[in-house]
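A short worksheet on the structure shown next.
Excluded from the complex is one protein chain; the other protein chains are retained at their positions.
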Amino acid sequence: MASLIVAESAIFTIFVVAYIFYIGKSLSGPTPAVLTVPIFATICLLSSSVTMHLAVRALRNAKVGSFGFWWFLTLSLGAIFLIATGLEWHKLVFHDGLTISTNLFGTTYYSLVGLHAFHVTVGLIGLVIVMAFTLLGKMTSKYTERVDVFSLYWHFVDAVWVVVFTVVYVIGR
Amino acid sequence: MKCSEQTRNRFTNVAGVAVLLAGFLFAARLSFGARDPSQIPNIFRPDSTPADSIFNLSMLVLSVTGAIFLVVFGLIVYAVLKYGKRAGDDRREPPQVYGSNQIELAWTVIPVLIVLVLFLATARVILSVQDAPKPPGSIEVTAIGHQFWWEFRYPKLGIVTANEVHVPVSDRSHPTPTFLTLLSADTDHSFWVPRLAGKTDLIPNHPNSMWIDPHETGLFLGQCAQYCGVEHALMLLRVYVDSPEQFAEWVQTQKMAAANDNSVEQGRRVFESTGCIDCHAVKGTVANGHFGPDLTHLMSRDTIAAGAAPNTLQNLRNWIQDPDSIKPRSLMPAMKLNDHDLDALVAYLGTLR
Partner (left out) sequence: MASDSIAITPVAVGARSIGEKIHDWIVTVDHKKLGIMYIVYALIFLVIGGIEATVMRIQLMVPNNHFVSPEVFNQLFTMHGTTMIFFVAMPILFGFANYLVPLMIGARDMAFPRLNAFSFWLTAFGGLLLYFSVFGGNGLYGAGTAPDVGWWAYAPLTAKAFSPGHSSDYWTLSLLVSGFGSIGTGINLIATILCMRCPGMTLGRMPLLAWLNLVMSGMVLITLTPLSAAQIMLLIDRYLGGHFFDTQAGGSAAIWMHFFWIFGHPEVYILIIPCFAFMSEIVPVFSRKPIFGYPVMVGATVCIGFISMSVWAHHMFTIGMSSYANSFFAITSMIVGVPTGIKIFNWIGTMWGGKIQFKTPMLFCIGFLFQFLIAGLTGIMLASAPFDWQLSLSYFVVAHFHYVIVGGILFAIFGAFYYWYPKITGRMLSETLGKMHFWLFLIGFHLTFDFMHIPGLLGMPRRIYTYEAGRGWEAWNMIVTIGVFFQIAAVLVFVWDLVWSFYQGEVAGNDPWDAWTLEWSTASPPPEYNFARIPVVKSRRPLWDAKHPEDPDWKYE
């Protein structure tokens, strides 16, 4: 998983570099001023790392019920993040007229945030599968290591969001 | 390996080298006998300061790398010859040596020093060529790369031409270099005339600049060096280095509007009514297209289609009627004129000196 994270980091780095390179270079169209900082969504996503950590700890201590609770919370927080992203994009597309093909800002913004959202989605699918597995009563503490490895992926996705957030909503505006 | 096998191997080595040497000499005779050597775009026959600087640097680099080659090659040959297993060997393993700190240190430090020397020489030339100041007497040319031809504009002189660029010879005491601004209308191209300078790319949305100061008059050949599409191979360059008088005369002619010869009135009408003016410009007429080369002084050029064919009336005729026969997939459309119109048109173009 560590190796996969290294490889994925390289992909994100290239998209971040492209984003930074093109800041301010759009010839026309909406600028980053139309962005609203997604504070709530960010808090949700970052908290989901905490809940994920608590879930794994519960499982390590064989508290499957507790695990299920924290895991469900993680899943929900992740889903809220995605919904919030969707709402933000809805506003940008229909209200501000910013799509991926509008200008350089649109292209780099949607690609970078979209790539991240894609990774969140994949993570969410994994979370749902594990949730289903748990609800069917099949989760035990012997799977702790596997869940721990998966949690690394989720923490990575959160860490990437910290970078993306900083680049897009702090530096880029 | 037995002695006879070793001898056989050595013989094959020598024979192989002899073959290569013979081939080399044969090719050299063939190649250099072919054409006036001054027109072979040989990077080792520079004729302009940037190319000179590069040549001098290349001699240093070649000497250093040549010396390294001789030393290391010598070591390899020595090792191979001296430490080969001999017949009558006692089948014992040789002394097992694992390394040597002193030797390894030496062959780390020495290359680092060599690199330092090469780098300093390199950096000096980079700065002298790239960051050279523009003296007041310079000629300014804007080169715009197209698929698959070159547009040349002389903004201060009001000249627009294509594919063949004229520059004045530059006297070392009173330099009159030519500074080129390189732009592109479509994909990436590269301006390479080896005897005059290293190449610089023409990249859309990324203006570049380069300069040349040819020391001798003459024709210098080059071509596009960055793959730009189907006919990249036939995007040739001709740089005519003129004496100051010749250059002034050329400028004078190029500045004038197109010749207005009444005897080719019919051809001019064909030109203006069959879509030629959508792409081509002829100064002083209604033709003001920018997609293709400016034709105001078409007949002052030696070649057409960016060097793909000599500029004769017959070739012009073929080019207009069936461009694919000269340069397949160039962006010139086949005009599909009837013979009568075509003759008139060619006659008209023939007057555009």
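When the chains are written out, they are named A and B in that same order, and each has its own residue count from 1.
Everything below uses one rule, namely that contacts are C-beta pairs under 8 Å (C-beta built on N, C-alpha and C of every residue); 3 or more make two chains touch, one makes a residue touch a chain.
Since the model is a prediction, treat every value here as computed from it, not as a measurement.
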Of B:Q96, B:S173, B:S263 or B:N338, the one touching the omitted chain in the full complex: B:Q96
Which residue of A:L27, A:L136 or A:V170 touches the chain not shown here: A:L27
Which residue of B:G198, B:G218, B:G289 or B:G350 touches the chain not shown here: B:G198
Residues of chain B in contact with the chain not shown: 1, 5-6, 9, 12, 16, 19-20, 23-24, 26-28, 30-32, 34-35, 37, 39-44, 51, 53-54, 57-58, 61-62, 65, 68-69, 72-73, 75-76, 79-80, 83-85, 89, 93-100, 103-104, 107-108, 111-112, 115, 118-119, 121-123, 125-127, 129-131, 147, 182, 186-188, 190, 192, 194, 197-201, 203-206, 208-209, 221-234, 236, 307, 328-329
Interface residues of chain A (partner: the chain not displayed): 3-4, 6-11, 13-15, 18, 21-22, 25-27, 99-101, 103-104, 106-108, 111, 115
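FYI, only the chains that are shown with their structure count from here on.
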Intercentroid distance (Cα basis), chain B paired with chain A, Å: 51
